[in-house]
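The other protein chains are all here in position, but one chain of the complex has been omitted.
On to chain A.
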């Protein structure tokens, strides 16, 4: 008996909606995200440097955006899923005090191969738009 049976994996089809995920964009998330991803560029942790560079505040780095896309789709797909590709387009900057709302839709299903379209939108517009390729095994099988 597997402890990581992916819950409710039946019924995934093109058009299936992922539950929305709201992520508060805080200075803490931006700074800890940058340092945890080993990105020491000062615009991601030092407000004075960010403002001197012409932005209103520190802003989220791309590696954190990738990690949050990974988290969003992974929470939905479950621990048995394997991510094969994350392909994102970058848009409106994530600044502290904002909120990013993730929505997602299953774009295609071919056997265990599932492609999900994801959008993360903040108050300025889409921050990230992309696709995530997954292998989601049927219950009792491994990816």
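FYI, contacts are C-beta pairs under 8 Å (C-beta built on N, C-alpha and C of every residue); 3 or more make two chains touch, one makes a residue touch a chain; residues count from 1.
The criterion applied here is as follows: contacts and distances are computed from a predicted model.
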So one subunit is absent here. Using its UniProt record, which name fits best from "Amino acid dehydrogenase", "FAD-binding protein", "Glutamyl-tRNA(Gln) amidotransferase subunit A" or "NADH-quinone oxidoreductase subunit D"?
"Amino acid dehydrogenase"
Based on the whole complex, identify which of A:18, A:69 or A:118 touches the chain you can't see.
A:69
For chain A, which positions touch the chain that isn't shown here?
2-4, 29, 32-33, 35-40, 62-64, 66-71, 74-75, 79-80, 82-90, 142-143
